[in-house]
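To start, the structure under review is shown below, and the notes come after it.
Every protein chain of the complex appears in place save one, which is left out.
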């Protein structure tokens, strides 16, 4: 399994279990779009590599979140992946946050 | 650096820093032979891979330890490396131990 | 080992002979090449960020060769060659297809990515070349009837502005030019 999903009342935390967000994991990531919540957090903890096939899957979530009026956050993002997300202007739609700072949103 | 050496009165702990004990790290490992002590502990903590070039370097230490009447132990060895050490009959000369069990030897 | 020593060493081993990898045109094998790229970059003493840049650029180029060049036909191969010439690491990715210019997907180096338009039109693809242009020091594409050669260059010694967009030199020969 590539993903572990934690569901709360008003939040979903999607823990990516893979080390790569790429073509082989893209489908499963894009498939999560029906399980998003008011606050949806993507946890990139073990992710060592992201390419454009992976970003494409993440963008599908971004598009869906906008349609549904939901908010997406990324946590545990490496410096290199932050740079790549910046290059493709991803951070405007899925800002990088610290888990601690999101606690008020998910414990509310 | 491939190795970090911890020296005590009657013991030496050799922490291998590499993930591989192979041809490219063999020389440095064999070179440790002049720094062995009454009790010498090889810590394989981060080691993910060992091949015969690496075993060859370890055997040089075993031979030298015998000559000098010193005792070699291996700690933090994976199940696969234990199997490989068994195949080449290494455990008779460099038994695998738990660090806790060696504490009496190094705190004496 | 100091990175200078590694580059020195590389000039012995990599400069004379290349690393060559051929994979079936199936995306699962892209990873073999990507991991080899990491090894080569570390061997050359690239710092962590440049290792990541090289790994990503190689991944994108190989993905394109598999999908666009060889149409994911597992009976034909994608080739990847790592070699050093004139203080640069070259990674040449070859496939047996024809380069397909796709004006609406290829974002040119001097354009910024217009994410707003993309999101409005559900355009989630077409970022590979955009990224490559920002990650490599130089880029050459040669496409003819025998296939496409996509070559990325990485300076061994960090020069000028890192990760500046590069110019995209593309040389396309009409397929029939060679065929008869």
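By letter and in written order, the chains are A, B and C; residue numbering begins at 1 in each of them.
One rule holds in what follows: contacts are C-beta pairs under 8 Å (C-beta built on N, C-alpha and C of every residue); 3 or more make two chains touch, one makes a residue touch a chain.
Just so you know, these numbers come straight off a predicted model, no measurement behind them.
Novice: Tell me the shown chains the invisible chain touches, ordered by label.
Specialist: Answer for the hidden chain's contacts among shown chains: B, C.
Novice: Could you tell which one of B:36, B:55, B:75 or B:106 touches the chain left off the display?
Specialist: That would be B:55, which touches the missing chain.
Novice: If the missing chain were put back, which residues of chain B would it touch?
Specialist: Contact residues on chain B toward the absent chain are 20, 22-24, 49-53, 55-57, 59-60, 62-63, 66, 79-80, 83-84, 87-90, 92-93.
Novice: In the full complex, which residues of chain C touch the absent chain?
Specialist: 9, 12-14, 16-26, 28-29, 31-32, 35-36, 39-40, 43, 74-77
Just so it is clear, only the chains that are shown with their structure count from here on.
Novice: Which whole number of Å gives the spacing of the CA centres of chain B and chain C?
Specialist: Centres of chain B and chain C (C-alpha means) sit 42 Å apart.
Novice: Taking the mean of the CA coordinates per chain, how far is chain A from chain C in Å?
Specialist: 27
Novice: Which residues does chain B have that touch at least 2 chains other than itself?
Specialist: Within chain B, no residue contacts more than one other chain.
Novice: Among the residues of chain C, which are close enough to touch at least two other chains?
Specialist: none
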